[in-house]
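With one protein chain removed, the remaining protein chains of the complex are shown where they sit.
Up next, subunit A:
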């Protein structure tokens, strides 16, 4: 699996070199050549969620009131911002780099170290990015669909981006022991917070649908592509033409 990933990473960098700096087209349809393997990972992920993540997140969500949970997740995402600024620069999106750098400054100072997201309240919206998006901007294709252990739905490009994000996170170099521990703790807690906050949606996909694998895949691909397209309206079928047009 790692071998495949490394091979694909090389392919991605080659594609980037060849394509220059034109953003890759937004993916369409489902490209899932290793579906059997992905489905295996999915059922393991589902079992882990059922046995551990879901109950733990319920405990977390019920033990802490919403403002505290929001504070924890604000703290975690604020520490993620320097890495995002770096990505914005690599994407040549200078305005977004300034925007995210300013968000980081405002939240770190006036938001008590990032616990309060005062920047968003002041109209500086959250413009999340990652190295997967940087690869997209550089022209790397989306690659095949990939369900990652513990992480969940991804694509080859997004997975490669995650590895780079982990490696180039400024926290790894700049932060000292206790801050690093707090950061890791907060980001894990934030994941539980998300699991709790969106439990209706996640439970309906994982446990109430006929084919949770393909539902999760569809949900992920659509929202990831929407993000990378900058929020452009995706195409959709006209059901009236589809239903009445052929009769």
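Everything below uses one rule, namely that a contact is a pair of C-beta atoms (placed from the backbone, for glycine too) under 8 Å apart; a residue touches a chain by one contact, two chains touch by 3 or more; residues count from 1.
Please note the rule applied: contacts and distances are computed from a predicted model.
Taken from the listed names "Phospholipid transport system substrate-binding protein", "ABC transporter permease", "RNA polymerase, sigma 28 subunit, SigD/FliA/WhiG" or "Glutamyl-tRNA(Gln) amidotransferase subunit A", the protein name that UniProt assigns to the chain not shown is "Phospholipid transport system substrate-binding protein". When you scan A:31, A:96 or A:215 for touch with the missing chain, the hit is A:215.
Panel shows subunit A; residues 66, 70, 120, 125-126, 197, 200-201, 204, 208-211, 214-215, 218-219, 222-223, 225-227, 229, 231, 233-234, 236-244, 246 of it touch the chain omitted from the view.
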